[in-house]
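Taken from a larger complex, these chains appear in their original positions, while the remainder are omitted.
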Amino acid sequence: MQPQYITWTHSSHREVASCNDCHVPHNNIANKYFFKAKDGLYHATVFTMRAEPQVIRARQPSIEVIQANCVRCHQDQVTDAKMDAFVADHTANRTDRTCWECHRDVPHGRVRSLSSVGAQIEPIKEYSSSDLSVIPGWLKETMKSQKSKPN
Amino acid sequence: NIFERKSEAKYAYQPKVQLEGIEPRDSVWGLNYPRQYQSYQKTQDTTFHSMFGTSGHKDMLESDPELVILWAGYGFSKDYNAPKGHFWAVDDINKTLRTGAPMAPGEGPMPSTCWTCKSTDVPRLMSEIGVSEFYSHKWSDFGSQVINPIGCADCHNPETMKLTITRPALIEAFEAMGKDINQASHQEMRSLVCAQCHVEYYFDKKKPGLENAQYLTFPWKDGMDVENVEKYYDEAQFSDWTHPLSKTPMLKAQHPDYEIYQMGVHAKRGVSCADCHMPYQTEGGQKFTNHHIGSPLANVENSCFVCHREKVEDLVTDVYERQRKIKEGTTKLQRLIAMAHIETAKAIELGANETQLAAIQQGIRHAQWRWDYSVASHGAAFHAPLETSRIVTSATDLIQETRIEITRLLASLGYTQPVPMPDFSSKETLQAYIGLDIPKEKSAKQTFLDQVVPQWLKEGKARESQKSIKTISSN
């Protein structure tokens, strides 16, 4: 879950929404703690059992939780108070399609795998060896000598 | 911040009018839905240009003169333009040389069916006189009835504002496929409202019991892909016209936008027409559907950005690259088909008989059908680049195989030289070559536009003025 954490800390939501704001039901207190316990327990088990998959994907129950939370905070932006009055299904039309179908980067970005963020193998030029050449010494030599005196 | 936005919304709305029956005038709907109305009005803007598309006037016969040969003997060889915004639908159908210059009702080349996809008066008229009756007149009979361009009433239910299908052809096409359009999801409806018009069609003149109707039909019974529709027309032994040069029974493909879009990855991922052509927009903390339907490239920020966080120029070049690669193939292809018509004419002139010509004409019919299918949808090159390219490849192979046949035939008739070709670079030359008198057509059209159309408009307005508008006392 490291990638989710890291992507979130770089998202527009870092300051405004924590994990649980999106991933735990907020319809009623009891439900909230029940889901959290169930969820946390499940994750902890998977995690310590090393069954953590390369690419985690939200399961249906939590997809519904997330969607509900998007709507909870953005209700008034995505649905038009005035439309509700008489545009049938207006609220449904605006909220039944998962938001991240379009907002594909909110909040975790699009590249999500255990290895896609965090302890990058990718060397940052600043810290890598001063010699940036990708051509091994022996090859530089042979090629140079060859240019100077063909055969 | 968003909490301010919340309160803003609260005040926004008071309904102004009560929409009754089928209201063809957008201006009336606009009183209730100013944002949607105002944005939809922008479809009259003609200033936007992309590499191949435009919201303004573009004479396709000028830019691709071979089309004159391909459509010889058919209205499209006189006049064919790139699409403009919905606002212009009625104006353009009045102006096109294809509809001729009917000075009185009952005159002119076109049937009333031509109005079907041009106006909100169509659902109104259909509800008043019945569908098959609507299809059974001359285009000129309804001039004073049809005066409002495509608008709200074409896609929305006035009471509920739900997206709705107002054109019987789409509903019947679904039935023919054994599907029930009422089962369509909301997301599917965001494309199906467009599929009422942005599809290939033909006029069925053989409908049992409706012999004098030109019944608008979508040829989807056996599938929507180019090969199945081709088979459908072959089995029905249908042809739109017979080509005067090659004597081939031809097919015309019209804008299969919906069909080809469905073959692309966007459709496969559930992206709808409205997602790109009518993106949401935020004003005063309110999201609404931007109704300025046109090229998404005029509004990449709203259209593509939510889903693609790329540079604008990258997204624009994505589109251009695909269009350029497809255009390369279709440009070559249309020239080859034009040559095939002329080469076949030569063979006929040299006395080729029907049995010798049968296979050749079949080849021309299918090749031009496929070419037309790939270009008549102006968005196809981006909507489904690979499928479009696949169609172009198959048509190129087909027409060239046919030209090999023709070459053999000509040789067997003692003619082994390349057949002389006209100057393909000039629309006028080619229109003369196929014996069209465009200046004559144009002046007739001008008289029609000066004398008849204003009359139609006057009568129409008078009729509308009868209809009262119920306003609601706001409180």
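When the chains are written out, they are named A and B in that same order, and each has its own residue count from 1.
What we mean here is this: contacts are C-beta pairs under 8 Å (C-beta built on N, C-alpha and C of every residue); 3 or more make two chains touch, one makes a residue touch a chain.
Remember, predicted model here, so these are calculated numbers, not experimental data.
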Stoichiometry of the full complex in this file, given that only one copy per chain type appears: A x1, B x2
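In this text, only the chains that are shown with their structure count from here on.
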Quick one: report the Å distance separating chain A from chain B, using the average Cα coordinate of each chain. 42
In the complex formed with chain A, which residues of chain B make contact? 2, 5-6, 9-10, 12-15, 157, 160-162, 186-187, 270, 275, 282, 285-288, 306-307, 309
Within the complex, which stretch of chain A touches chain B? 73-74, 76-78, 80-83, 85-90, 92-94, 96-97, 101-105, 110
